[in-house]
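Structure incoming, see below.
For this view, one protein chain was removed and the others were kept in their places.
In order of appearance the chains are A and B, and numbering begins at 1 in each one.
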Amino acid sequence: MPLSRRSSRSISPLLGKNSAELRRNDAFHRRNRVSSASNRVAELRSARPTRPRLRSAFAGRYVLLLALGAFCVLLLFIPFYDVVRTSLTPGLSGHAYRAVLEVAGYRQILITTAEISAITTALTLAIALPFAHFVWNRGAIGRLVCLAFIFIPFFTGILVKNLSWSVVLQDNGVLNRVFKDVGAPGAPYGLMFSRSGVIIGMVHYLLPFAVIPIYAKLIQMDRTLLAAARSLGAGPVASFRLVTFPLIKGGIVTAAVIVFVAGLGFFVTPAMLGGPRDQMVANVISVFVNQLGDFTSAAVFAVLLGGVVLVLMPFALRGVREGGGGASALFVSELQAKGEAGASE
Amino acid sequence: MSLSRSYSFILTPLKFIAVGLFGAFVILPTVFIFPLALNRTDVLSFPPQGLGFRHFNNVLHSPVWLHAFGTSFEVAGAAAAVATVVGTVAALVLPVTNRWLARPLELAAVAPLVIPPVVLAIAWYSLFSRLHMIGSMTAVILGLSVLGLPIVYLNVVAGLANFDHDLVLAARSLGGRPPVVFGRIVLPLTAPSIIAGLVLAFVLAFDELIITLFVGGGVIGTLPVQMWAQIGFNATPDVAAVAAVSVLITLGGFALATALWRWRSARAS
Partner (left out) sequence: MHEPAEITPQAVTEQLPAPPASETIAEGLELIDLTKAFDRTHRAVVDLNLHVKRGEFFTLLGPSGSGKSTTLNLIAGFLQPDQGDIRVAGRSITSDPPERRNVSVVFQSYALFPHMSVFENVAFPLRRQRIRGSDLRARVSEALELVGLEGRRSAKPGQLSGGQRQRAALARALVGRPEIVLLDEPLGALDRRLRQYLQEALRELHTRVGFTAVYVTHDQEEALVLSDRVGIMSDGALVQVASGEELYTRPASLFVANFLGDANVFEGIAAAATSFGRVDVRLLASQSVLAVPSPHSFASGDRALVVARPEHLELFPGAASFEQGAVAGGIVRERMFLGQDVVWVIDQDAGGEIRIRERSTEAKSFGPADRVFVHLREKSIAVAVPSDE
């Protein structure tokens, strides 16, 4: 056995040790520590104990909490409770629900709402995903420009947007004139007061809401995973499918839920751009409250809408937390294993 | 792999064209409103037949529209203020509160973002009609402030997440009592987030329609309400001019907020 050589590095004059010895000494010491329960707990906690948070800062905290609580109770809990109660009149029965759901026309509105929202979600995601990916691959300035494009519409009210759309989508509006000039078959298209118009308006409004969660997940992703996948033989399409996509899946789910839920509640767009067969739940509620004075039926629709939202929201939050990182890391390590197996042959 | 490499000289320009189209699609309605408003004639059409400021003139001299602007500023300003105060307090207090107390309040603070506005509108309609407050400014302001609350809350929470708690401990060990620590350390460093929340809450309230319609009972004539009525009646470039002005206002506010952010974080880093 050859005698080992250790390079001498930064020898401490005081103790005559070098850093390698110091490290070995630490390990030696750690091994010899007498184990005890508190030791175990201390070991389980991370290396550095965390700084205590000063909770005793001010006891007036509870007064503020009380005020907050009162604010929430008054303006959120009570009104919602009220609506639910109203939908159950007379006196806690499902009568109003049956009355509404028995009418084919009302049922149709519920179905229409779901349909429009679903199509909108699909289209929005189909556009948002590539766009988010594109922005992610830009340099600093490119990113700023792209994100500005996404955020500027945020500051335009829905009415303004729909006003513009109503002019653009008219039979002799901008779009149709372009189609006619280009010679598209069947032009001019009836885009105003139609489902297509509503969907265009909704997709346009909801795009930023879809881009944000997907983009957030993208920037959380470790880029070196992609480099690893490429170096192991995966092309751009494969590495997106097997590495990027699983990792951002959570963001896509979140985006889908947010867009769908928001779509369900749309009011202005179907009213301004849609025809009589494109009216959605919010429009019906408005008619019931402001024109017919039938508060109970309005409450029924509101509860139905709110119920669906309540059920779907946890999925949006789950998408935020889950990483989906396990799948991609697994894939990369599998490729590595295959590569090594191939090399040894 | 080889496929994309050989076709990349087609794909790349295609990609940029697609993105360009997308960009145009996204920005279109915002930008489009301006030529509509600058139309010389009285018809909402494109391309405009001649450009002029006539409709802007009409709007700026019309008592109806001026009143609507005023109402919107009042309502949105008040709602943003309330939302900022409540949201900031919530963001400061909830993270250090017992989990069982904090959880429901945290959910409540974020809920208005998720619940469809129409549901909120009808819920508040029910509440305020009981209190005989339908059509009152207070009711609308309260409703819109709850709408803006999550925005402020999330912004301030995000700002506080990056806040180094050691700074508070250092300030206290150097003799700073809690009010001093809050006023000279916590507040200045969270100000950018608070202001961001304030601006966003303002914009949200300024452009809001459904809740104002329901709770305002058609009486509170904010800008969107007035526009809605006008469009239903007869949409002319006057409305487009109003829309254009409101876009300028909100964009201006955003630019101001961004400038404030930069100035504040330059002080902070």
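The rule is simple: a residue touches a chain if its C-beta (ideal position, glycine included) is under 8 Å from a C-beta of that chain, and two chains touch if they have at least 3 such contacts.
Source: prediction; values computed, not measured.
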{"item": "Touching the absent chain when the full complex is considered, from B:33, B:79, B:189 or B:245", "value": "B:189"}
{"item": "Selected from B:171, B:225 or B:257 as touching the chain missing from the view", "value": "B:171"}
{"item": "Where the unshown chain meets chain B, residue by residue", "value": "164, 166-167, 169-177, 180, 185, 188-189, 267-269"}
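Throughout what follows, only the chains that are shown with their structure count from here on.
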{"item": "Chain A and chain B: spacing of chain centres that average the CA atoms, whole Å", "value": "19"}
{"item": "Touch list for chain A against partner chain B, complex", "value": "51, 53-55, 57-58, 61, 64-65, 67-69, 71-72, 75-80, 82-83, 86, 127, 130-131, 134, 146, 149-150, 152-168, 173-174, 204, 207, 233-238, 261-262, 264-265, 267-268, 272, 281-282, 285-286, 289-290, 295, 298-299, 302, 305-306, 309, 313, 316"}
{"item": "Of all residues in chain B, those that touch chain A in their complex", "value": "1-4, 15, 18-19, 22-23, 25-30, 32-33, 36, 44-46, 86, 89-90, 93-94, 96-97, 101, 104-105, 108-109, 111-112, 114-127, 130, 142-143, 146, 165-166, 168-169, 172, 178, 203, 206-210, 213-214, 218, 224, 227-228, 231, 235, 239-240, 243, 246-247, 250-251, 253-254"}
